[in-house]
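Read through the structure below, which is laid out as structure tokens, and then see the notes.
Removed: one protein chain of the complex. Kept in place: all other protein chains.
Up next is subunit A:
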């Protein structure tokens, strides 16, 4: 009785819950199988009967669903139910002829092209078994396999109303009488403090993660960021993570420490990616930090060389992500952020170019609509502003780079917008008139965009927006670490700063390299002596290029507010550092016999304040010693004699062990006697307040502290 329209049954299956027999529907179905005039009466009878039977089948199908331990009804369940009712259910085609009835499964035609292009669906993966600890002695470990200990909505509830936070153990077995009494008396609800106590393990985790995130080891950092992005149990240390990030940004912006800013932004990115965190609570802290990285006037030491633009791009993308994830009608995040960027655009001359670039980038990431409404009206003014820098040659190099980048950016983001905004005949003059200086470039870009197939043009912009930001961040870090190519070209000119980047030569020391600056005077000016003031200049300019944790350490003069880096990491790559220095010794040919020609090596500002390590570098300079092991050991001897500190004595004795035969001879004959003599005669080195003596001549200083320079060439 039922076997004549199974297909129709299946179609109506999903509506069956509230199924009402619509007679017209049955008439239509009847017509489709060749019964033209179905009587109303018959349609009603049919409808009643069929709907009853359908419901019956669905009921049965639900049994099969239940026993398959699902909550979703599937076609196979209906099949089984039909089979139980002894209804021929398989065939979805029915043919009859010659007195025979035939059911068969309709076979689809297979397109060979699909097969060849591998478009057919993949075979399902085989079921696999995986074990993990769901609970250990009644406590659920917070591993990715387990759900987050505190669900997002609970985190939200906690943040909105901390009184809801209940300790788990106190849910049962407490007398309720006292509570009720309280309720009557209590009229004001006191908002309790939400406490987040960190266990020892969590503290360790926090320490490890933060160290790895801003430390020197890139693989470790990747792991740490991965952990931040995936681990479910982070919500308790989230406030601390946020504090770490914002404090880090605050300090490093002041110090123009580009690499660290990038690392911190990557941390923000990882936190944004973590699904189990309720970040809304900390947006008020994170947004200013991210904004800083977009629009700050200066983010690195040498704006003309370092690629701080990449940081701005990256941070802009983060901002766009924040807007996308967290914008609601009540917090209006996007509105507030766009207003902030727009303000920057409207401040006319006061805004420096990098900030302008950041604001534009930040806006453009928020989508074409924002670009159209907020950037387009300012285009003429911006054009005129950058024109002066691009066309005229009186301006500084920095502004010129910034201007050209702004131009590129604007052309890139405006072209698709204009393409949809304006009608095809593009008139160059109209463009000039409307968009001023940028008109010509835009005209070309729009024309190009129109020439491309429609699908490609928008893809280009979205692509850049959604590209792999994490690798972008890595790329930034690399660009910071390897500016040597450009710089070495400059070294040919006498009197210029030579910047050696050991990172490019010692790849495994990546991230730890202390940039070594060699100030070289021309040979003709050999009589002049460099002052510490000049050194300081160099040191200052070095800071920008410094990556890793060292750079974050501040000098004695600075209040060390923030130490994101792991000091332990600094020690470990010391070999790399030394090698770099040795290399410097080998490569930077120093004219012989010019002792007064100061060779100043400064690792970073921190070296002056860091006691042991800093001291030895400074005296090395002072003593006019080279940076190779014998010299360092020599300085150690001086220190050992003066300070009697075990670590200096140890360094002096054991450092000598490492010397090569050639050096050892030199060491025993020349350096050691000198070191002992100097150590005994010289004023106590640690008492010298180096920062007061920046201006002083090195030779003067040497005389003042009773130090006789070592002369090797006799």
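Heads up, the rule we're going with is that a residue touches a chain if its C-beta (ideal position, glycine included) is under 8 Å from a C-beta of that chain, and two chains touch if they have at least 3 such contacts; residues count from 1.
In the analysis below, contacts and distances are computed from a predicted model.
J.: Hey, which one's the missing chain according to UniProt: "Glutathione degradosome", "RNA polymerase II subunit A C-terminal domain phosphatase", "Prefoldin subunit 6" or "Transcription initiation factor TFIID subunit 5"?
T.: Looking only at the record, the undisplayed chain corresponds to "Transcription initiation factor TFIID subunit 5".
J.: Of A:131, A:199 or A:219, which one is in contact with the hidden chain?
T.: A:131
J.: One chain isn't shown here. Among A:39, A:59 or A:452, which residue touches it?
T.: A:59
J.: Sort through A:84, A:283, A:390 or A:705 and give me the one touching the missing partner chain.
T.: Spelled out, the listed residue whose C-beta touches the missing chain is A:84.
J.: Contacts of subunit A with the missing chain: which residues?
T.: Spelled out for subunit A, the touching residues are 48-49, 52, 55-56, 59, 63-64, 66-72, 74, 76, 80, 83-84, 124-138, 140, 145-147, 171-172.
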